[in-house]
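Missing here is one protein chain; the remaining ones are kept as they sit in the complex.
Moving on, here comes chain A:
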């Protein structure tokens, strides 16, 4: 009874509800602005510091806007260090690891989505479980074996380790795009007498191409960002990849140089952030496929 009366009241008095909503909307917006300020601050501070001259950076009264913006830190980061050698290492290692993983993952995905066979479900669970193995569990045996084979400090060793890391992820991620292709298309092609290989290259590949691209980007980011494996395998500074370059960053003249470190962080992160923004939408779908069915 009391519920009933309160309902008729709110129906007649529209205005308070309007103001109530406006007030709440304003509150939410204020909270959101605060959240953005806090969450973006580390990125902002990195960008600002990278443009500050040393004197302004090492000051007891920090400035929130660079008074004398300079690109000197970037110049230091790029030309006073091994940057280009380490960049080359990173590019070579990630390129081969990604190309290889993607081709193999593409073949595996077509088997895992377009055919029904008994072990299929078990294989998917296995691939998911492999991704959860802790880093040191694979690092220790690989280190021992690569040490015996002379693959430490070599591109080949790191490429093999990255393939082991990116392949299960690539299969899992690419699979979602394969599932989105309706089965009828393949059946129609089959009826028309197309061979398995022809279907794979002429029909499947063009249809899942966006998935191949976005999976490649994620595989690239995974390998590009790796620190632990490269840190363990590559002891020669000339074989460092960029994460090692950044973590061990110091310029010969100034020692620990925060300006240079921040410039280095910007240089290292920027391509990753840009790539990530391009394909992020697929990421959410990839990891929690099925989870949002609610």
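Operating definition for what follows: a residue touches a chain if its C-beta (ideal position, glycine included) is under 8 Å from a C-beta of that chain, and two chains touch if they have at least 3 such contacts; residues count from 1.
Heads up, the rule we're going with is that contacts and distances are computed from a predicted model.
> Report the protein name recorded by UniProt for the chain absent from the figure; options are "ABC-2 type transport system ATP-binding protein", "Probable tRNA sulfurtransferase", "Sugar ABC transporter permease" or "Monovalent cation/H(+) antiporter subunit G".
The missing chain's protein name, per its UniProt entry, is "Sugar ABC transporter permease".
> Looking at A:23, A:144 or A:185, which makes contact with the chain not pictured?
A:144
> Out of A:75, A:238 or A:280, which is the one that touches the chain we can't see?
A:280
> Even though one chain is hidden, which residues of chain A still touch it in the full complex?
3, 6-7, 10, 24-25, 28-29, 31-33, 35-36, 39-40, 42-43, 45-46, 49, 57-60, 62, 103-105, 107-108, 110-112, 115-117, 120-121, 123-125, 128-130, 132-145, 147-148, 160-161, 163-164, 167-168, 171, 187, 190-191, 196, 221, 224-225, 227-228, 232, 243, 246-247, 249, 258, 261-262, 264-265, 268-269, 272-273, 276-277, 280, 284, 287-294
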